[in-house]
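A single protein chain has been removed from this complex, and every other one stays in its place.
Entry: chain A
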Amino acid sequence: MNIIDRRLNPQGKSLANRQRFLRRAKEQVVKAVRDASGKRGIQDIENGEKVTIAAGGVREPSFHRASQGGVRDYVVPGNKEYVEGDTIQRPDGGGGGRGSEGSADGEGEDEFRFVLSRDEFLDIFLEDLELPDLVKQKVKQSESHTLTRAGYSVSGSPANLNLVRTMRNSLSRRIALKRPKRDEIREMEELLREAEESGEDAEQIQALREQLERIVLRSKRIPFIDPIDVRYNRFETVPKPIAQAVMFCLMDVSGSMTEHMKDLAKRFFMLLYLFLKRRYRSVDIVFIRHTHEAKEVDEETFFYSTETGGTVVSTALEEMQKVVQERYPHNEWNIYAAQASDGDNMSSDNAKSAALLRDAILPMCQYFAYIEVAAEHNMGLSALGRETELWRTYKQVQSPERPLAMRRVRSRREIFPVFRELFAREKAGA
């Protein structure tokens, strides 16, 4: 007997099959994911999602008998009271266990239910979204460069010598020029020695000697490696695209923002973060909260500590501008900003905010999303058409060439759809 421990064998043998399955069910899975994403909160994103798809596309049909009609016989155990000739009320829907035999081995299910992993879910959810202006226009001027392999050259430093290429050239040249091989020379020497030892035909010895001389000479004339064989790896410098992004989260934390609103804002920020994370190698986050004055804070403080005061939006924009200047030179970073607010602003500040946004913030941003959160039960005055101060202000700034998008969110359910709308592939922004 052999005992083999297979536990350490590579896991996930079924992965290839799973991918084939997902590809097969793509259409339905995408639809299911869209439906599901409307219902779930962002923190659930950490888990996989159970999706249910119609079995139609992934059905495996076979010839089998229908579950209805005809005459069927069953033998079943557990008779208690029946005698021959008794009749039994037909159980509903062929139930009572007997029906399950009747339906043979066909798959009676109409729906197929399984769990998508978190990555699969996100992949499908984010599939047709893209970041607006993904690459900085200024990439060409960027300082950072990287070396990339670019074929071979005939000159270069010894460290870059490509041995394989060189030897291949050398070999083909030697074959083409018929350079005698070492074995041939040795063979000839052997022949000559034999002939000399036997001391026979002097003429033949002479001929052999000349022949040997000829091939030795030839092998000397044709070098083993010639300078024309030598090849070097060639490198080119290419500008490195900016693979880092910074995301600014701006939020109004004045008294008018309720927990619910903050929660909505947080969800939106998280989603944006997840999204950026998949596109850039590193993503920095800066949290700036403001009342009548703005401060950069850590995440905990950002979401959970309360502050009182008025609402002056321009302070937050100024703070952002300052942070960018200090730490995130905008030709090296992709800058994204998301601002959440309930739409209040001090009337006297509106003009200043608009100017700041138009002249300073938007030009350096890849994208600026403004999310106006509202109380869930408040049917939303804004929804009825009355616009808030800030909304009106930003609306003036908005124009097709500026990367500014504005959306209103009232409940958790709307977060995903709004997010999708903002980043839908064809046209970003409002």
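By definition in this document, contacts are C-beta pairs under 8 Å (C-beta built on N, C-alpha and C of every residue); 3 or more make two chains touch, one makes a residue touch a chain; residues count from 1.
We adopt the following convention: contacts and distances are computed from a predicted model.
Enquirer: When one chain of this assembly is omitted, its UniProt record names it as which of these: "Succinate dehydrogenase", "Spore cortex formation protein SpoVR/YcgB (Stage V sporulation)", "Quinol:cytochrome c oxidoreductase iron-sulfur protein" or "Amino acid ABC transporter permease"?
Expert: "Spore cortex formation protein SpoVR/YcgB (Stage V sporulation)"
Enquirer: Residue by residue, what part of chain A touches the chain that was omitted?
Expert: 1-7, 9, 11, 13-14, 16-25, 50, 58-80, 82-90, 96-98, 100-102, 104, 106, 112-115
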